[in-house]
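Each chain you see keeps its place in the complex, though not every chain is here.
Each chain gets a letter, A and B, in the order it is written, and its residues are counted from 1.
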Amino acid sequence: MTTTSDTPATVRPLRLGMVGGGPGAFIGAVHRIAARLDGAFELVAGAFSSDHGRCLERAAEWNVEPERAYASWQDLLRAESERPADERVQVVVVVTPNHLHHEIAIAALEAGFDVACDKPLTTSSALADEIARAVERTGRRFLVTHNYTGYPLVREARALIARGDLGELRRVDVEYVQGWLAEDLAAQGQKQAAWRADPALAGPGGALGDIGTHAFNLAEFVCGARVERLFGRRHSFVAGRAVDDDAEALLELTGGVRGTLRCSQVCVGRENGLVLSVFGTRGGLTWRQEHPNDLELHRPEGGLTVKRTANADLSPLAAASARTPPGHPQGFLEAFANLYRDLATAIRAEAPLPDHLPSVTDGVRGVRFVEAVIESDARGWVEL
Amino acid sequence: MTTTSDTPATVRPLRLGMVGGGPGAFIGAVHRIAARLDGAFELVAGAFSSDHGRCLERAAEWNVEPERAYASWQDLLRAESERPADERVQVVVVVTPNHLHHEIAIAALEAGFDVACDKPLTTSSALADEIARAVERTGRRFLVTHNYTGYPLVREARALIARGDLGELRRVDVEYVQGWLAEDLAAQGQKQAAWRADPALAGPGGALGDIGTHAFNLAEFVCGARVERLFGRRHSFVAGRAVDDDAEALLELTGGVRGTLRCSQVCVGRENGLVLSVFGTRGGLTWRQEHPNDLELHRPEGGLTVKRTANADLSPLAAASARTPPGHPQGFLEAFANLYRDLATAIRAEAPLPDHLPSVTDGVRGVRFVEAVIESDARGWVEL
C-alpha cells in the first residue's frame, strides 16, 4: 500500500527523560503511566537509580534503550544534550527524593530542557527561589506535579469559583489524612517511609511536605486566592520520628477568606483522604479525592447538587479533562495524565505553561508553606 | 371486668414543667416530643411565654390545663411547689433564651425541682459556676441537653474508646457547619436568628454558643478526655452582626491528644453538619450527624467497617438506646428522647444522673469554651 501526499503528518510522542523512579519507587511509575497514557510522551531515557545496575533493570522493564539508561543524572543531561534535536529528550522529569530536586532541576533547565518536578519543590525557600530564578532566566517550562489539580471536577470547581458562582468567598477548609505512617515504618526499613522521615532528604516537613503541600496547593488553586497569613502547629506522634507526621494551620487568604488546613499521616486506616470545601456568600462546594468524580454543590435554595462530567454546563477545561463518558470512573492516573497532556499541548504549541498547570511559583509557595507552619509553631502568626 | 391484687402497678409518666417554648420557638417543641416519646414524661405545666395569652395558646395546643399555664416562671415554681407531691412537676425544663437560664435554673433547683436546661448553660462562666454550686448545694439532678450524645452510635463510639479499641488517642477533629445564618436573618426579623444574634440574650458567643458548645461537648464526651488548652479564632462574616458566626480552635486534650474544632453558621446550603473523627494508635472512627446510624471504623488491616445497631458486639448502652430494629432509621428526636428516658430512669431509681448524661459540669465547660475562644482570639493560647 502507498500513502499520498495528503497523508496527515504522524503525531510523534514527545520525549521524556526521568531522573529517579528506580525499582521500588512508587511515584516514578505513576509519572511514566501518566505521561504515556494518551501517547503524548514516550519515556526514552532515564537515570533511574544511582546504582547503574538497577537503572538498567528499570530501563529494560520500561522499554528504554540501555544506552539511554544513564549512570547519573549528569550523564543524562550531557548525553541527551548531545543528541540531535529530533531524538533528544524534551522534558526531564525529576522524581528523586526532595533534597536532589534543586540541583537537578536547575541543571536541566540550564541544559535547555523543560522540567516536570515532583513536590515539594525542594527543601528550603532559598533553594526554591533559586529554581524559580532559573526558570525565569532560561525561559523553560516548569511543571510541579500537584496532580490533584488534574481531576476534571477540581478544574470545574476552580472555574465555578472564578466565574463567581459561589459569590464572594468566605471559607476554605482542606484536610488531607492518611494512616500509613501511624507506626514507625522507617525504622522497619520501608523505603518510601524512610527517606520521607529523614530531614536531610525530605526537607524540614514530614506530612507537611509530603501531603500538606498538596492540600495547600489545592486550596489556592481552586479558590484562585493566596494564603497570606497562617497560624500553624505540627507534631510527631511516632516517637523518634525526626519530622512532623501531623500538622494543622489556621489560614487567612486574599480578600478576607478564612480557612483551615489539616494534614496527618497517622490517621490509622485512612487511605488518601484529601477533602476540600469552599463557601462563599452564594453557595459552597465540597470535593473528595477518594470519590473524585462527584463535586458537591451547596446552594441557598436547599438540598444537594452533585455535579459530574455529565453536566451540560461543564466548563470547557473540565470537559476536556475527561477521557471517558460519564459514569465510567476516572481515577488518579488520569488526573495525573491531564497535567502531562496539557504540558504536551503547550510544548507543541510553543506556548508557555497554561495558567491552570501548577508552576514553579506554586512550588515555591509550597515550600514557603512548610516553613511558615514550622515557624508559626514556634512563634505565632506568620505572613506568607 | 375486674383486676386482681396481682395487677402490676401502672407506671405513671413523670411530670414536666416547661419554661419557654412558646409559639414560634423550635426547641421547646422538640423537648416536648422527646420527653413524651416513650411515655416517660408528661408535660403538665408551663410558663411558655412572658405573654400570658401566648402561654395559654401553647398550653391549649399541648393539652396542658389552663390553670397550669403560668404567667411567669416564678408563678410556675411557686404554684407547683404548693401542689401535692404526687401532682407536682418533677422536672423543670428551661428552654428560654440563654440569658434567663441562670436565674430560672437556680430558682428551680432551690425550689426542689430537678432541671433539664438547654445549652449553652448560661452567658458567663461566673454564672455557670453559680449554677453548678446550686446543683451541688441542692443535690438535684441537672441535665444539660447536649442531645447529640443520645444517638446510639455516639454512645457506641464512646464505649469503643473507653475500652481501648482505638488504642491511645492521638487526634480528635470535630466540625459543625450550618448555613442558615449566611445572611442577616435577624435584621429580617426571623425570631430564632434575632435572639441568637443579641449578646445580651445569647451571651458572648454566636455560632460558638449555639453549635460550638455541642461540638466541644461531643468531642469530650466521645473521647472521655478534656480539652486543656486551645488556640481559637472567631469572626462575623455578616456585616453588623454583634456575635461570631464562624469560629475555629486548635485543641490540646488530656494525654497529649490534639485536635481541631470548627463551627460556622454561614456555610450556605449546609444543614446540620456535625462530624466527629477520632484517631488513636490502633484505629479511628468517624460519625456524621446527618447519617447518624452509621459509625465508620478505620482499622490498620484496611478497608472500612460501618458499625450499626445491628452489630452483635454493640455495647449495652448503645443497644438500649435503639427503639427500632436495624435499618429502621433512628433520628434526631429519638436521640434527644434518650436523654429524657435515661433521666426518668434515674429519677425512678432515686439515683443520681448517670455518667453518660451531660451534666452541669459539661454545661460549665461549654461556657468556658466560648469564653476561651474569645479570649484566645485576642491573646493566643488559653488554658481551659
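Assume a contact is a pair of C-beta atoms (placed from the backbone, for glycine too) under 8 Å apart; a residue touches a chain by one contact, two chains touch by 3 or more.
What you see is a predicted model, and the numbers here were worked out from it, not measured in a lab.
J.: Please report the number of identical subunits in the complete assembly described by this file, where 2 are shown.
T.: 4
Everything below uses one rule, namely that only the chains that are shown with their structure count from here on.
J.: Whole-Å distance, chain A centre to chain B centre, using C-alpha means?
T.: Computed value for the inter-centroid distance: 44 Å.
J.: For a test of understanding, state which residues of chain A touch chain B in their complex under the given definition.
T.: Within the complex, chain A touches chain B at residues 166, 170-171, 173, 175, 179, 182, 231, 233, 235, 237, 246, 248, 250, 258, 260, 262, 264, 266-270, 277, 279-284, 297-300, 302, 304, 380.
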